[in-house]
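One protein chain is absent from this view; the other protein chains keep their places.
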Amino acid sequence: MKNKYSIFSLIKNAFSYHENWQRAWRDPEPKKEYDAVIIGGGGHGLATAYYLAKKHSMKNIAVLEKGWIGGGNTGRNTTIIRSNYLWDASAGLYDHALKIWEGLSQELNYNVMFSQRGVMNLAHNLQDVRDLKRRTHANRLNGIDAVWLNTNEVKKFCPIINTSPNIRYPVLGGTLQRRAGTARHDAVAWGYARGADSMGVDIIQNCEVKGIKRNGDSVEGIETTKGFIKTKKIGVVAAGHSSVIAKMVDLKLPLESKPLQALVSEPVKPIIDTVVMSNAVHAYVSQSDKGELVIGAGTDAYVSYTQRGSHDVVEGTLKAILELYPIFSRMKMLRQWGGIVDICPDASPIISKTHIKGLYFNCGWGTGGFKATPGSGDLFAHTIANNEPHKLNADFNINRFVSGDLVDEHGAAAVAH
Amino acid sequence: MSKNLRITNDKFIDQTSRISFKFDGKTLYGFKGDTLASALLANNIHLVGRSFKYHRPRGIMTCGSEEPNAIVQVGNDASMTEPNTRATEIELYEGLVASSQNCWPSVNFDVGAVNNFFSPLIPAAFYYKTFMWPASFWEKYEYFIRKSAGLGRSPTEPDKDFYDHRYLHCDVLVIGGGISGIIAAKTAAQNNLNTLLIDDKNKLGGTTLFQQNECFKINNTYSSEWLKKEIESLNLLQNLTIKTRTTLAAYHSYNYLLARENLTDHLSLSEKQNKIRQRLWKIRAKKVIISTGAMERPLIFNNNDRPGIILSSSIKKYIDYFGVKCGQKISLFTNNDSAYETAISLNKSGVTVNSVIDIRDKTDSLIVKQAEKLGIKIYWKHTVVNTSGYKRINSIDIMKLSDDGNEVVGKKFSEDCDCLGISGGWTPRVHLFTQSGGKLKFNDKDNVFLPDKSELEQISIGSCNGDFELDSIIKNSVESINEFLNINNNDYKNLEIVCSKELDKKNIWLLPSDKPLGKTKPFLDFQNDSTATDVKLALREGFKSIEHVKRYTTTGMGTDQGKLSNMHALGIIAETAGVKMGELGTTTFRPPYTPLTFGTIVGRNVGEFFDIIRKTPIHDWHVENKAEFENVGQWKRAWYYPKKNESMYEAVQRESKAARDSAGMLDASTLGKIDIQGSDASEFLNRVYTNAWSKLEIGKCRYGLMLNEDGMVYDDGVTTRLGENHYIMTTTTGGAANVLSKLEDYLQTEWPELDVYLTSVTDQYATVSICGPNSKKILSKVIPDLDLSDKEFPHMSFKNASIDNVKCRVMRISFTGEHSYEINIQSSFGKSVWEKCFEAGKEFNITPYGTETMHLLRAEKGFIITGQDTDGTMTPVDLQMDWIISKKKYDFIGKRSLYRSDTIRDDRKQLVGLITDDPKEVLEEGAQIVSETNKQPVEMLGHVTSSYFSPNLNKSIALAVVKNGKKLKGHKMFVPMKNKTINVTITDTVFLDKENKRLNA
Amino acid sequence: MFLINCPYCGERDQSEFSAGGEAHIIRPKQPTELSDDQWAEFLFMRKNIKGVQLERWNHAHGCRKWFNMVRDTSNDKIHAVYKMGEKPPIK
Partner (left out) sequence: MLNYNSPINDQKEYSEIRITEVEPIIKLNLRGKKRDFMTKIGKELSIIPPSDPNSSSGNEKFNILWLSPDEWMLYSNDKSDLNNTNLLEEKLFNEVSKSKIGSITNVSDHWTMLNIKGKNTFDLLSTGCPFNFNDFKNTKGAVAQTLVNHIDVIIHNKDLNNLNLFVRRSFANHLWSWLNDSSRFF
């Protein structure tokens, strides 16, 4: 077992100039064979491995990562966590995740800095109001904390918002989920990696998947840049690259991979103490513990794997930010970047087995995957271990695109999460 | 300002015009042309800020955009203050007010400095390892973490400044006006290429501009003299545009670049008034020449962060350009030749140079000999192992280096100094090149990353391309420019160039100390307080990749984006991990190159220009008549017309009643209108609507429902057959644009064989809708010669007519269930016709009504509003509109999807009516519907989509979608609210006039 | 921002165009004959290629014509554009 992290371990190590800290995780060469292999070392993949080992006592597991763990969308998103979704299926899925978030730092003995500073969604037109109220009522009946705020209450909760009735799209109210908030994205990947590793999971970085070997309608193993790995169960959690992996087994998915951009300002002293999202005017913002304003932009309309997007998207987002927060006009953009998000037609994820035996996919999270990380990992682990979905992810199967039984969250996803 | 720190130097700053400014409340003086940094140094102020984590005293370290320490808050006006501004980039102006950041109560006495004492307890990423107990306490810990983090203060009032954008298309863009950039720009422009040269400084010339050293001469004059003549010659070139104070912020693919031009930041407060502060240039260049130069590296050794420790080349600029001495007794510490240039400049200006500490073995390049000639003491193969002085360096400890350079040997000795110049060699500015997607290669000889492959039309020249010697800079630049622009320019062929050449290089990423590493503080990222020790800790803990180390230690994450720290971080990682630099790769430099003001990115599109406002031709009348407006897409639509102190509810009740009792009028001009012509027009409509069109008679109107290919309702509206091959289609206000492009898409890609032309005429016509029992009487007054008999002009038909000789189309269609007409007339007469109808209607109390009343009236009749009663998951069957799906038609958009296993289920959510037990109780739109009250969680069967109090039925009515609703008519249901539960009954969707008698009333 | 060569109007800024997704997904002539699976294939399933992809674009703010594009989604390089109904140029 790893040495426990605490203020005391810090003091102890201070005396040895921190020379004696253990590795957070090993750096093993792949074995010949595993009981299950997870493709993709992001938050979702590492969490999947962690729960396979923890809850389903599968210890002989590997996580294959093309680059470095947490280097994809896990390390590129704006870290918003909430569960105030419209449909029962989504609410169930995301609130399952939120409940795990609430105890995650202790569970992993790694501070993921989950801070429940609340997430507020603003309404700017009458249909917004209808949709958000519909969501608020649904959430309440689903046992999810969500309250409707009128314009004054919005102003009270976040005073720097421009709630003047004279702006182009005045704030007509909003819905607030207090349990929601943000977390430290890197820590989530590193915490799960450390936890999984300590249970024997092999985390293999700089190992790219080149092909998937099949025997008839079931999988046999994986061709990688570090050689062939035998396994009967493969869980694909490759986000933007899901279609690339699917192609290896001639599988087509209902996905499009698009650039999603985000940016941060220079750090300043605390100025906004919650997360505010606005679909109608395409703006959402929070402030990191370091003091940077964290701002999410939208996706581009075209497929791209470049991790770059067009400048217009960034300009449009900041335009909206200044409409709602004119005080930020002299703030400066420090850094902008892009991620590749895989988007489903109904803006809901896929956590499902496939017609190929032993091949499972966890994808289609679009712009909202980070918040689901623990729940997604837990449910995907369950699906892989039992070859059956958990009731919470039953509705998120691939077959829904054939039957037409979609979980349409466009309302909730109009901009991004 | 303390006299003895200024030497007379009128070349670049005007020492006759004194400028007063305030720093940390103290009034100080500088000269026109100073930066805040040079002025502070002239006032002998080095301590200007505190570091991010340990709150260590920090001073000015550079003279440019890579400055990590000297970042200040400018201004104290709540709306105009600006955080995190580099003192090295602020041009001094009369009335400038600046203050230190991240310190309390003051930069001299900062309580936060206790962190430095606790620093052994808080190594890199300590926060991941603690603050976990008790669980509920994180937010409390976090509160204090957040307070101590952050640097400057955000403004708290809206910005008063203006910002602007310009698009610019040029043949050649040259980035950087140093010696190679100037050669490039001149060459390009001389060859009739329209050329743009930008430089972030206020003067062209780069560092050569103030190079007055015997060792660097061109044609027997100082290189600076030669360059000045070149710069003067630029003014004669027609197609060359020069922009100074302009920083290239982002280099995107397709040679699309963003540059920020600073227009007023250097002006006095009064001069700034009503001018554009910054302009963002959106540049599209056929070819790009990057000549951004190189920046000097620091050296990494114990306590290398004290105020007074400055990059050697910056000390040179401060003395040679600004005429400012950074100290009286200056020591220099270097691993290369350039520190000797500084030594010579200082010596010339009468500053004592204690010594040059050089980690190399003795070398005798021209410049070194020159220094020796001046009697400057040099310690070969020595290193600085420590520095002293809390708020300003006062002495350094020096030791000899072992042969392998891994440790120090011999006896430690000290040297007093008030300033230490450090030089760790040079890093080419390849940031823009990598931003553009270019790949780098590592050069072991100089330990630098250099531009390698690029997809774009671009080259890098000069020291940003790895040329560091004056002669090779000129020679190679000219060659690459000629090849790149494919021209033959010989102007620079026969220059006579004298320059000192560096004969020997030695690079040690982390210099050894006599103390164990763990006990030392060799800073890498000065702003974020991450040290070489932190990087090694990260590696020990298994963080291999540079990105991991960067994120774990926050190295390179400061406002300088690691311009100074990245190379050493990479070096130390490579050394420790035992891999070659090249293989390790570099971190990606992301835009912007230097932080870019939000306002600049947004430009003038703020306030009233945040988004487009669309107005109908009748808009002014609505304004004159005190209408409240609703935003519908980008349109402003009249929402309701309150009288005196009427509430919205009262106004809507009045309007709704009037419309049914006598007459009402609505501005329907915003509805999308598409003119459809062509011999296949009818067939086209058959394919895009769910119902059949071929049999529609000329002169008749028909309601149509449009689906998405997935079978869900997409848009609806009335389409009228104007002639054999001529229709006019109306769409929803919000859907107009999308419907047209969707239809064009099908025409162009799926059905090119169809002879059909679509033309938007939304803005061509104003639409005045008159409804109510008296609408016929009113219209007959407006158009006397039109036969309005039901026989001649029945419901769902249209007539061509004219009003005062202006042609118009009159449709008899109804969205309210009342007898009603729509007059479509060319927009320019819309307002006039509206007024005419209003006049004619006065005797019938005709009442203008807005969108809210329209919604209420149609709800009484159970007519849907797409987007409100549908949400992209409703099929026509779900809406109980089976009647509109043609059974005969072979195909139409979305038909196949209606027969999927889920869409044929008969217990889907379906549109129904709701009546509350208490007729006064109006349901909330969006409220959920359940069948039992005593379960939690309870299955939600559906929700309320539209809800109003109907003045005409004198009771509350609502539309809703309910699971299996069709079959549940008459059933009791519940609407659970926060504090009560409302009892409702499911009904038919039509509440009023089921027999449609009123249509012909 | 791409610089897109509209087959009708010439080189224009990306902001004048709108993207239409994967190209050459022909709408079935007889949808009713298809199984739910085949219909879903047409409706939702996409190649989502990393590499050279054929896709549809519309010069929405210019001539309003739809056309096809050969673009490498791994580096956003546009190799060619061609009109609706034309065969993709050989790469």
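Before moving on, here are some points about what is shown:
A, B and C label the chains in the order they appear, each numbered from 1.
Criterion: contacts are C-beta pairs under 8 Å (C-beta built on N, C-alpha and C of every residue); 3 or more make two chains touch, one makes a residue touch a chain.
Since the structure is predicted, the reported quantities are computational estimates derived from the model, not experimental observations.
Considering the intact complex, the chain excluded from display touches B, C. Across the entire complex, the residue among B:K742, B:K836 or B:R896 in touch with the chain not shown is B:K836.
The residue from B:K129, B:K201 or B:K282 that touches the chain not shown here is B:K282.
Touch with the chain omitted from the figure is made, among B:W635, B:Y746, B:F798 or B:Y948, by B:W635.
When the full complex is taken into account, the listed residue touching the unshown chain is B:R614, out of B:K329, B:K501 or B:R614.
Of the candidate positions B:E157, B:D804 or B:E843, contact with the hidden chain is made by B:D804.
Within the complete assembly, residues 162, 164-169, 194, 276, 282, 284, 604-605, 608-609, 612-617, 635, 675, 677-679, 723, 725-726, 755, 757, 759-765, 803-807, 826-833, 836 of subunit B touch the chain that is not shown. Counting the whole complex, the residues of subunit C in touch with the unshown chain are 1, 8-13, 15-16, 61-65.
Heads up, the rule we're going with is that only the chains that are shown with their structure count from here on.
Subunit B and subunit C have centres, each the mean of its CA atoms, that are 28 Å apart.
Subunit A and subunit B have Cα centroids separated by 22 Å. Across the assembly, subunit A contributes 306, 308, 310-311, 345, 402-403 as residues in contact with two or more other chains.
Within subunit C, the positions touching two or more other chains are listed as 1-2, 18, 36, 43, 75-76.
Contact residues on subunit A toward subunit C in their complex (touch as defined above): 241, 243-244, 247, 252-257, 300-306, 308, 310-312, 342, 345, 401-403. Subunit C meets subunit A in the complex at residues 1-2, 14-15, 18-19, 21-22, 36-37, 40-41, 43-50, 53, 55, 71, 73-76. Within the complex, the subunit C residues that touch subunit B are 1-3, 13, 18, 20, 26-28, 30-32, 34, 36, 39, 43, 56, 58, 60, 64-66, 75-77, 84-85.
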